[in-house]
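Omission of a single protein chain aside, the complex is shown with its protein chains in their original locations.
And now, chain A:
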Amino acid sequence: MASRKEGSGSAGAASALQGQRQSRRCGGLGRQASADRRAVQYQMEMMRSLRHVNIDHLHVGWYQSTYYGSFVTRALLDSQFSYQHAIEESVVLIYDPIKTAQGSLSLKAYRLTPKLMEVCKEKDFSPEALKKANIAYENMFEEVPIVIKNSYLINVMLWELEKKSAVADRHELLSLASSNHLGKSLQLLMDRVDEMSQDIVKYNTYLRNVSKQQQQKHQYQQRRQQENIQRQSRGEPPLPEEDINKLFKPPQPPPRMESLLIAGQINTYCQNIKEFNAQNLGKLFMAQALQDYNN
């Protein structure tokens, strides 16, 4: 799949995972923002070479890095859909380097729910279709729990590394300086909420237009009938029936996928913010306990 650039200003890398349902190996796909053909060729070559040296070569999914959890985009949806369509169990790994730098590895795996797969297959994103499928923003992605499993040999190597490289623990997780991260997340959240409100306004105008049109159609029909009655009373032939639909073109329904995605993104932001806040509250209370003890 073509890789993507992501986020404001800096690039995230999208790339392919290989391995049997457990991802064992990652190959970077780099910043080729262009042609699928080159990326596909790269993948085929890479898989063939890996097969040659006996590494697990089954394609399992792809990963993408992101900032502050802003990954629910149309592009991700499309890529994940094409992956999941081709391979049943494919997942997308979302890695957040900023959250990881704050002390804990932030790695989440997602797949599209079967309902969303159906809708994407139809490619019909109008409001009626979505209502029929009964998709809410919570049912778009399902999170797959991640479990890390090591082989014995790798454990041996990790013990070696620990002995050799005495790197001091930095304890970033316990740092109290968090307002920067919180500020940026809130900023992103506000942007999304603005987008959402614009979307809602658009949808409302559409609904209003539809109802206005209905009224106009009604009035037109009534007038026609009245005229016909009058003509009949005067003895003239009635006016021909005209096709109402040609006179009153129904307005275009706005695509609902965007708003679903925005809602999903807002949801993710809120979840992340709440989690982050919970950690910070814990840390603040610990600091308070320390100070109380001092005094």
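Operating definition for what follows: a contact is a pair of C-beta atoms (placed from the backbone, for glycine too) under 8 Å apart; a residue touches a chain by one contact, two chains touch by 3 or more; residues count from 1.
FYI, contacts and distances are computed from a predicted model.
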Just to verify: the chain that's not displayed, which of "Large ribosomal subunit protein uL23m", "Nuclear pore complex protein Nup85", "RCC1 domain-containing protein 1 isoform X2" or "Eukaryotic translation initiation factor 3 subunit F" does UniProt list as its protein name? "Eukaryotic translation initiation factor 3 subunit F"
Where the complex has a chain not shown, which of A:180, A:233 or A:291 is the residue touching it? A:291
Under the stated touch rule, tell me which residues of chain A contact the chain that is not displayed. 10-11, 13, 15, 17, 23-32, 42, 45-46, 49, 52-55, 63, 65, 95, 97, 100-101, 103-105, 107, 127, 131, 134, 136-137, 145-162, 164-165, 167, 169-174, 179, 182, 186, 189, 193, 196, 200, 203, 256, 263, 266-267, 269-270, 273-284, 286-288, 290-291, 294-295
